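Structure first, then comments.
For this depiction, one protein chain was excluded, whereas all remaining protein chains were kept in their positions.
On to chain A.
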Amino acid sequence: MIDFTLWDIVRNLLLAARWTVVLSLIAFVGGATLGFVLTVLRLSGTKWLRYPINIYVDIFQGTPLLMQMFLAFFGAAALGFNVSAWAAASVALILFTSAFLCDIWRGCVEAVPKGQWQASRVLGMNYLETMRHVILPQALRLSVPPTVGFSVQVIKGTALASVIGFVELTRAGTMLNNATFAPFTIFALVALFYFALCYPLSCYSRHLERQLYDAGLR
């Protein structure tokens, strides 16, 4: 029987926290890229693009992230793809993130007054030029606070990867608990680690929101 000191527990949790951070980054960067493409396609008008994207967003917002994980992991295996927990968790989180960001960003683009579209068209700019030079720079400014705020949801979402066997912070906590039987200390520490990751982002998002408010944009 090996004895775990408090330092052993903290050290192991810290090591596992790396994978929470890496998975969060994969989910966020991948989700933002896909979300951006979806946002632009959704706004570009034709209903053949808009409807499927709306349904995509509704499905990912209307079903549990845990189920999305299960489907990516067990479902893909049943369909003949052999996926690792890494791949399944990444795919599920990227799709989940892209759906939410697509919705957030659409709101930001729509918050730019309609008159600016018309003015740009009158000046002879086409859709892409209007988007690139007039709408996106303003929408981008509006989108930063809610996007930073959503990154907190992504970090918290990675905790569910523990359920399909991906060893990150939560999974490491469960494993350490099985070895040490000190659930109170361990899960309090796990919560504290998540808090340390998320709270600064929450505060930063609120700070950015206030800046926009003071600038009279919200």
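Here is the rule we go by: a residue touches a chain if its C-beta (ideal position, glycine included) is under 8 Å from a C-beta of that chain, and two chains touch if they have at least 3 such contacts; residues count from 1.
Here, contacts and distances are computed from a predicted model.
J.: The complex lacks one chain in this depiction; which UniProt name from "(2Fe-2S)-binding protein", "ATP synthase subunit b", "Polar amino acid ABC transporter permease" or "Glutaredoxin domain-containing protein" does that chain carry?
T.: Of "(2Fe-2S)-binding protein", "ATP synthase subunit b", "Polar amino acid ABC transporter permease" or "Glutaredoxin domain-containing protein", the absent chain's UniProt record names it "Polar amino acid ABC transporter permease".
J.: So one chain is hidden, and I want to know which residue out of A:Ala111, A:Leu128 or A:Ala188 touches that hidden chain in the complete assembly.
T.: Here the residue in touch with the unshown chain is A:Ala188.
J.: Which residue among A:Leu14, A:Val37, A:Met67 or A:Ala119 touches the omitted chain?
T.: Of these options, the touching residue for the absent chain is A:Met67.
J.: When the complex is taken as a whole, what residues of chain A touch the one chain not shown?
T.: Residues of chain A in touch with the missing chain: 59, 62-68, 70-71, 74-75, 77-80, 152, 156-157, 159-160, 162-163, 170, 173-174, 177, 182-184, 186-188, 190-191, 194-195, 198-199, 202.
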